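Pasting a structure below so you can have a look.
Removed: one protein chain of the complex. Kept in place: all other protein chains.
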Amino acid sequence: MALLVAENLSVGYQTQKGYLHAVEGVSFSLGAGKSLGLVGESGCGKTTLAMAMMRLLPPNGMIRQGRIFFDGEDLLQKTDEEMRQVRWKKIAMIFQAAMNALNPVHRVIDQIAEAILTHDPLCDKEEAYEQVRGLFQLVGLPQDRMRDYPHQYSGGMKQRAVIAMALACQPKLIIADEPTTALDVLVQDQILQETKNLQKEFGISIIYISHDISIVADVCHDVGIMYAGQLVEYGAREEIFDSPRHPYTKALLSSYPTLTGEKNRLVPIPGETPNLIHPPLGCRFCDRCSRASVSCRTETPVWIEISPRHKALCD
Amino acid sequence: MIDKGKETILELEHIVKRYRTGGSFFGTYGKDVIALDQVSIRVVRGEIFGLVGESGSGKTTAGRLIVRLEEPEEGKIYLDSNEIAALKGNALREFRRKVQMIFQDPYQSLNPQFSVFDAVSEPLIIHKIGNAEARKDSVWQAMKSVGLSPPDDFAHRYPHQLSGGQRQRVAIARAMILKPEFVVADEPTSMLDASISAQIFNILLEMREKLHVSFLFITHSLAAARYLCDRIAVIYRGNLVEMGPGDEVIQNPKHPYTQALIDALPKFGYSGEVKRYQTLLRAEREVSEYVGCPFFSRCKVADETKCRREKPPLKRLGDSHSVACFYAEPGVKTGSGGKE
Partner (left out) sequence: MTVTTLNTDRKLSERFHWISRLLEGWSIYRKSLLGKIGLTLLALFALMALCSFIPPWVDPMYQPMTGVDPEISYSVGPSMRHWLGTDFMGRDILSQLLAGARIAFMVGVSAAFMSVVLGTAIGMIAGYMGRFVDTILMRLADMIMVMPTLLVVLILAALFGQLNIWTIVLIIALFRWPGVSRVIRAQTLSLKHRPFIEAARVAGASHLRIIFRHIMPNVLPLSFLYMTFRVTSAIIIEAALAFLGFGDPGTVSWGMMLQWVWKTGHMFKAPYWLLPPGICISLITLSFYMLGRAMDEVLDPRLRKEGETD
């Protein structure tokens, strides 16, 4: 049975200018020990989706419809207290620019130990410190730096510390929102590889959110492409990259310069993303799509199954 | 692609740039950080030259030295064979007309109180070019050339009403309106999404074609450099470690750092899990700063005695491909057979 199932999720924000449809009708499932990459450019709703799953939306955000099943239970039905139990112990989150989430006035070891102690009241301080030692080893941080303050760490080290914090309570699922954007190329690669190893070793499921499809390509089993609040293509990594179907996926892939292969002229996507306060009726990509037909504008697009592990919102 | 006979438009000769940090009022000496150590680069007219490096490599500093936002401690910079450090007054103004810069952060490089029209016409006003009518024509033309069409729609907008990609286009229009000879593009797309970046890349290529501008393209992405640049130089902690024709450096990298960069780049799920070069150490070695090869602390194939103590010079390996490594050899290499 899948660990996480999102069913027809729609999330939005109440703003001065109206209701912003940030996420519309997103459904996906994630098996235990598998990783899913959610890719989309700015404004596509991926961070909103992540926050909605953790029920961490700001006061003007609301989940209009849909259900999120985690381990068989609907997260949207839980009370605040119950969600607090779920967070960190079952689902951990690594936020964007997480390295800045480390409190500069506390030692790193204390911050991670605190996460452990908060969620496991039976544990005592010594045990917590012992666990932190183990975590440091796991993420590749030197033991003699445990008692340092965050400002003494490099960017890569801070990111590793944040990953250690996420792993502290042995969650079943980690949602990582752009965890490596601020890091250098070499460090980013190291951390991605280590994350993959940790995932395999402990069977943790990961939802990896990024605007960079190339990162996701290396790390995730399944990939979901988001555009203007909707999931437009979803499937196994190999199938998406070998045979992308949705025009946006194809366009996205051809706007990345590659290191190998032919040096084709990069084809940017013309136009701008649609206004999500008054979203268009039909396909949301049709204004920028090279294959748009009249019906695209008026008809709601339907999912087309290309293979058991690959579906797209267009054909 | 590059004519050997073409003239040099910009040259950096043994540039050294130091920053002093941590000194106090009472005269205790702060630590010196060497941002650029003996960097020499030659850019040919009409070329797009890529300077590739990670944060702290000094690539941005090099760009700033070229546009004279800062001055080097040692070394000389030449524009069209004229040394730029000595320029003052009108000569400096002429220089500023010929050399421009596109900044990294589109959210900060435009004055929030200036409309698009104000921002793009500013350089013309500064250099007292044309009257109001002529200026308006130039601005319209510049805006159209970067794709901000129709200009009427955009001219009165303010930065906060534009997207990141649009703002960067305004920055490009502003840089190009004086028809400069040389432009430093400092990571112009690192804060933009991929599909928008692609637009910007293509605009830069068009500028090169139409206006015959030469570029120094500063980036952390080897893939972007490969797409845009005729020649690429790789810089690590203030030192040039490899330099040569773009395709050559990427297909046949000789320096362990370049090789590590190529290994680290995501490959869209292809080429399997095995790294091609494997020159990176997982944990860094302890080193004394500024002694020996700058990459020694992370180099898997380094020699404990030689690489720790001596700094390899940038040496030519034939067909304009230079590498700063004791163990680099000409010819094609598939893996590295160095010592641990």
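Order of writing sets the chain letters: A and B. Residues in each chain are counted from 1.
Just so we're on the same page, a residue touches a chain if its C-beta (ideal position, glycine included) is under 8 Å from a C-beta of that chain, and two chains touch if they have at least 3 such contacts.
It should be emphasised that the depicted structure is a prediction, and the values quoted were computed from it without experimental measurement.
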Residue in contact with the excluded chain [from B:Asn82, B:Gln108, B:Ser149 or B:Ser320]: B:Gln108
Residue of B:Glu133, B:Glu286 or B:Glu329 in touch with the missing chain, whole complex considered: B:Glu133
Contacting the left-out chain in the complete assembly, out of B:Glu13, B:Asp32, B:Glu122 or B:Glu310: B:Glu122
Residues belonging to chain B that touch the chain removed from view: 67-69, 92-93, 96-97, 99-101, 103-105, 108-113, 115, 117, 122-123, 126-127, 133, 136-137, 152, 156, 158, 171, 174, 178
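Keep this in mind: only the chains that are shown with their structure count from here on.
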Chain A and chain B: spacing of chain centres that average the CA atoms, whole Å: 32
Touching residues (chain side chain A, partner chain B) in the complex: 41-42, 140, 142, 184-186, 188-190, 211-215, 217-218, 237-238, 241, 251-253, 255-260, 263, 265-269, 272
Chain B residues touching chain A - in the complex, by the definition given at the top: 54-55, 163-164, 193-199, 201-202, 220-224, 226-228, 250, 260-271, 280, 282-283, 298
